[in-house]
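A short write-up of the structure that comes next.
Other chains dropped; remaining ones untouched in position.
Chain nomenclature is as follows: A, B and C, assigned in order of appearance, with residue numbering initiated at 1 for each chain independently.
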Amino acid sequence: MSDELKTPLLDELEKGPWPSFITDLKSMADRPMVKDLLGQLEKSYRDKRGYWKHGGLVGIMGYGGGVIGRYSAIPEDFPGVSHFHTVRVNQPSGWFYTSEALNEIMDIWDEHGSGLTNMHGSTGDMVLLGTTTQELEPIFRELTAKDWDLGGSGSDLRTPSCCIGPARCENACYDTLALTYNITHKYQDELHRPMFNYKYKIKMSGCPNDCTAAMARSDMAIIGIWKDDIQIDQSAIAEYVDAGFNIQEYVIEKCPTKCITLEGKELKIDDSDCVKCVHCINVLPKALSPGKERGAAIALGGKAPIVDGALFATLIVPFIEIDEENGFEEVHDLLERIWEFWDEHGMNRERIGEFIERVTLKTFLEGIGVEPMPQQITQPRDNPYIFYEEYFEEETE
Amino acid sequence: MSFELNGKSYETDDDGYLINLEEWNEDVARYIAQQEGVEMTDAHWEVVNFLRDYYSEYKIAPMIKILIKEMKKMFGPEKGSNAYLYQLYPAGPALQACKIAGLPKPTGCV
Amino acid sequence: MATIERRTDIGPPHYDKFLHPIIKENYGKWKYHDTLRAGVLVHVGETGSIYTVRAASPRLISTNFIRLMTGLATKYADGYLRFTSRNNVEFLLGNKDNIDPLIKELSDNGVPVGGLNNSISNVVHTQGWVHCHSAATDASGLVKVVMDELYEYFVEMKLPHKLRIAVACCLNMCGAVHASDIAILGLHRTPPRIDHSTLPNLCEIPTTVASCPNNAIRPTSIEGKTTVKVDEDKCMYCGNCFTVCPAMPLADPLNDGVSIWVGGKISNARTEPMFTKLAIPFLPNNPPRWPEVTEAVKNIVEVYAKNAKPYERVGEWINRIGWPKFFDLTGIEFTKYHLDDFRYAGTTYRRSTQNRY
């Protein structure tokens, strides 16, 4: 770190209109950690390979997760990043901050860490990027003093996250922020002390637009939905028509079940045929909004491809009431039944999605006590290989 | 990294895990524990011994759920919980107990 | 026994204290929203409106950058800001008049505003060479060069519909690669190199063997120690063994590189969610500016922009025109690598005569 920092390759990334992380990092290059990070990265760009050791297991007393250990593979050359652990700080519901609160965290981080962050990590955490083992405990103490806590890592409940929901979105069918807050707080032990078969991610989106990518990226997707009829403001429809908006082409023809018709300036929806895809509501936000009987659909098992191929979450409960009055009891109850069955029968490093694939949906539903419903599938079996459980015994004849 | 104990030098990785698992002995365990701020009581040894037995039989560290289940079976319900394990090993069974027991560093899922 | 007297398990602070007063008042009671200009939304509630200005962020940001943002939030947004699920910064303004000055000051600092509606929003991405041991490429660098190229599509709304890009630096896909309109995926192309001297000490053999989706790993004994061997013909370089066993690195500067994927989507709008499908099996790792990658991505974006209909995501567009035409229009070569040969391969074979010539 004594040498002068030369990063000819990285400097190329200062060009162009998109904000440059290199320019930003260089603004802090007076800090040894940042300087050596840039140095090692420059070397990676030259050699076309990373220079980090595998794994790293460091942590906070009393916690089994929340910190990712990281060591440079070439600490001789870049002692500043010989330790370069990240701290996952549990973000507030909906990633809302005040300048003040954020600045406080930055103060802590400037003092005890590299000063670099990810806002945010893919799971949702505020990721504080780069510190040493010795600094972990102080960072933790100062964060908790300001009411912040760590997020998940390892085989635990991962930091739940949610879309902006009712805080700023007229589509929200339940209070994503409240449920996220509630679940995060209720399951602090599961979040901080890994004891599952593998990671368990929960993402909450207020409607089927799924702005947290829950169906793809979480073990449990809680997606707002409604059961009754889409609310229509016919006068607003008329305004769209008058404004020359092509409802026929952009709405009616795009409806997956073709259950919308326009008669003059009046829009009609055959709601019994509507699959709640929200497209029409998206396109006509001033005229349409979700029905009044609102709740959520729960789908399980979304994940990336390792090991058996990527999975979208499977719809398990087509509709559940999200009842804050009731302390979200129904959700807790379901969640705990799921964990219990997965815990009992799941294998090491087997995500819930892979687990359902292995034991089959039929067994899984039985295991968690949810009724089979045609909503859970796209089609009944097309193979004749049925395991009959009821049959006649000789005696019964 | 490395440490000296009873005149012998032991190599460890950055996190303090033994490099050569064969070198493990009870003194080494006590030494590592001390570095971690853990004082080895009988209760601590129960966990370490279970981990070593399990590893020598299955060549893997037990999943935490199995560790807990087995502890419960062997030592009674009050010892069969994650909380109990964290009481003994505040940095957690994976990070601390496995290190003291001389098992390979747990990998993967972080 | 160590005693813990510190605060633990307090969880994150309640979001309530970070909500703008107008949001609090209209919480759950929004009537509708409207787009005022690229990057600027208004949400109309019962008692008032909140104005959102969405600004880009490279996500890998320093406290300097964050302080710049909080400073602007304090100045223009009553101190309220948030981040989006795609890592943009959103300023929440009670006062409409602050929109322009805020945008001006962001722009002076090189921060564009946009990413709304039928535009390209920020790129969901991962750690890459900046922090991860698994990376086959860099993520932040790729995002930068790709977004430099596609900048106009962020600051303007001129695409048929939303277009969402993701970058992941290895097959773990810590992000949205498997369900993005366009995805850039770093990958290895050679099997793990086994370090038999350290493997027996570093790795659990049964876990390592079980990690392989293709059963390519078998236990074996070398000089009396149990280690593993890899049937290289069965290995497709997924790296899952490396995740559980540090003694099996795959990184290989000569052969690591980047693949391009298209047509994924997450929302349930119109169609069900769709996985991203292979477009280009391999492009070289060519830092710092990966010209082959930026060109390939830009080409796909432009062909999509030209041919898709309004409200059609990339995948919907391809489904409409068919894959043969997609390859035609983009000029991308169709190869044997595009043919699936994994677990559910059979479900991708065409089981009909319906086809375009």
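Brief remarks on what is shown
In this text, a contact is a pair of C-beta atoms (placed from the backbone, for glycine too) under 8 Å apart; a residue touches a chain by one contact, two chains touch by 3 or more.
The structure displayed is predicted, hence computed values, not measured ones.
The assembly described by this file has a subunit formula of A x2, B x2, C x2.
Definition applied: only the chains that are shown with their structure count from here on.
Chain contacts here are complete: no pair of chains fails to touch. Chain centres here are Cα means. That of chain A falls 13 Å from that of chain C. Here the CA centre of chain B is 38 Å from the CA centre of chain C. Rounded to whole angstrom units, the spacing between the C-alpha centres of chain A and chain B is 33. Under the contact definition stated at the top, the residues of chain C that touch 2 or more other chains are 2, 4, 207, 243-244, 246. Touching two or more other chains at once are residues 53-55, 61-63, 189, 348-349 of chain A. Chain A contributes residues 53-65, 68-69, 71, 83, 153-155, 189, 193-199, 343, 348-349 to its touches with chain B in the complex.
Across the complex, chain A is touched by residues 14-15, 17, 60, 63-65, 68, 82-83, 86, 90-95, 99, 105-110 of chain B.
If you check the complex, the residues on chain A that touch chain C are 9-10, 12-13, 15-25, 27-28, 34, 37, 41, 44-45, 47-55, 61-63, 70, 84, 86, 90-103, 106, 109-110, 115-120, 122, 129-130, 140-141, 144-145, 147-149, 161, 163-164, 166-170, 172, 175, 177, 181, 184-185, 188-189, 192, 208-213, 215-217, 223, 249-250, 254-256, 276-279, 282-283, 285-286, 289, 304-310, 312, 348-349.
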